[in-house]
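The other protein chains are all here in position, but one chain of the complex has been omitted.
Presenting chain A:
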Amino acid sequence: MATLSVCQPQLGGFSFENCKRNAVLEAEVTKLGCNIPSARKTGTTICGVVFKDGIVLGADTRATEGMIVADKNCSKIHYISPNIYCCGAGTAADTEMTTQIISSNLELHSLSTSRLPRVATANRMLKQMLFRYQGHIGAALVLGGVDCNGPHLYSIYPHGSTDKLPYVTMGSGSLAAMAVFEDRYKQDMEEEDAKRLVRDAIAAGIFNDLGSGSNIDLCVITKGRVDYLRPHDMANKKGVRLIRPVYAYKQGTTGVLTKSVIKLDLEVVEETVQTMDTS
């Protein structure tokens, strides 16, 4: 807290005041053998594919914190504008804040140009912001949408590089999903085929990668229509727990060998009446 800051007015944005303190704390803690808490990552499978009339985006729904599942049903397909959606992998908070900031900026931009925003605009804004922070913002995104020039699909890496492709996958399960895409992708698919392909790609990620799991969310974007299917498919269903557990066995579970009834004769020995004091 240098006194110089008292002379100049405060600025907004990221503050690096505590970085040195944090580095010292981390060194002390590792000396003692503990770990500092880690950020929640989404360790994910996300993917997208361009079909005849538009885009299908798919994502799993598991968020992990180290070796623990932090959120069994988190939503990884974020809204950017009515015709553009974005899937996010990496640090959960980073993807959330980044997509929200870009969504606000696109809204302001579209109000000032009075046009439907283009996917290339969102891509350019994202890549400039991520490059500015040199990869410290851990957000790997799959951006897809339909605008006046047709359907577009981009993949954006945390350091700011982007790719424009007909099918993309990101996240820890991206290799499993890409294997499915490479095998079965065709140009100009129908909507149902595209949905089935994306569902199978995400399922491959869910079953073969520890960081992905739970349900499959899909988002189908065409000109003038968006279908946000959450959940589209529950790949890992938890067992149903009985509300009142029934531990009694049915009659006839155990076979009866013999049956004998002995009548007990009871006789009355003593009879007393005690009055209760109810005053």
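Just so it is clear, a contact is a pair of C-beta atoms (placed from the backbone, for glycine too) under 8 Å apart; a residue touches a chain by one contact, two chains touch by 3 or more; residues count from 1.
Everything below uses one rule, namely that contacts and distances are computed from a predicted model.
K.L.:
Leaving aside the chains on screen, match the unshown one to its UniProt name from "Serine/threonine-protein phosphatase with EF-hands", "Septin", "Large ribosomal subunit protein mL43" or "Proteasome maturation protein".
P.N.:
Protein name of the absent chain (UniProt record): "Proteasome maturation protein".
K.L.:
Which residue among A:38, A:73 or A:104 touches the omitted chain?
P.N.:
In the full complex, the listed residue that touches the missing chain is A:104.
K.L.:
Just name the one of A:79, A:133 or A:157 that touches the chain not displayed here.
P.N.:
Spelled out, the listed residue whose C-beta touches the missing chain is A:133.
K.L.:
In the full complex, which bits of chain A touch the chain not displayed? Write them out.
P.N.:
Given the touch definition above, chain A has residues 1-16, 19-20, 23, 97, 101, 104-105, 108-109, 112, 129, 132-134, 136 touching the missing chain.
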